[in-house]
Structures are given as C-alpha cells and as structure tokens.
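In this view, the complex is presented without one of its protein chains, the others remaining in place.
Let's turn to chain A:
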C-alpha cells in the first residue's frame, strides 16, 4: 500500500487517489499538422521505464486536484511530489511519501 502526499491535503492512503499515467505529455500545439504517426505517438505511446517515472495522480477522494509524482516503478519509492505549475524536478532524495 502506498502513502502519497497530496501537495494540498498531506499524506493519504493510495486508495484516495486516481492514477493518470505519464506526466508532462503536452497536447499537440498544431493538431491539424500532425501525421498519422505523430497522432499514434501522442495517443498510444507512453514512457514505461523501470525506475524513476514522472506521473500524474489526482486526489479524487479529497481535494480532487491533480499533481505530479516522480516514483520509482521498480521499488515504488516516491522520490518527488510537485504541482502542475512546477517543472519536473531533478530526482533527488526520497520525499513526499513511501511505500
């Protein structure tokens, strides 16, 4: 069971959250210019690293706001928690929660 720290509400059990997959996937700036290959890339292809992964979580049973987490997908250690307004941090020491 993971303990994730909502930037607004604090540490809460994983069951309070909804998972949103990879973070920082921007909607295409000029959608009408995209080729089929580029659309496929945008719609269906996501990173799937074994290690630190920047991903989105929503505190769906709490404040219902979205935020970002860098989590190690091999150990499930939460490395960083940050809001959508922040840039992706350089992965440092564990902060914001643990398993």
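Brief remarks on what is shown
Following the convention adopted for this analysis, a contact is a pair of C-beta atoms (placed from the backbone, for glycine too) under 8 Å apart; a residue touches a chain by one contact, two chains touch by 3 or more; residues count from 1.
By definition in this document, contacts and distances are computed from a predicted model.
Only one chain is not pictured, and the protein name UniProt records for it, out of "Na+/H+ antiporter subunit D", "Fumarate reductase/succinate dehydrogenase flavoprotein subunit", "(Fe-S)-binding protein" or "Sarcosine oxidase subunit beta", is "Sarcosine oxidase subunit beta". Chain A meets the missing chain through residues 1-2, 14-15, 18-19, 21, 36-37, 39-41, 43-50, 53, 55, 71, 73-76.
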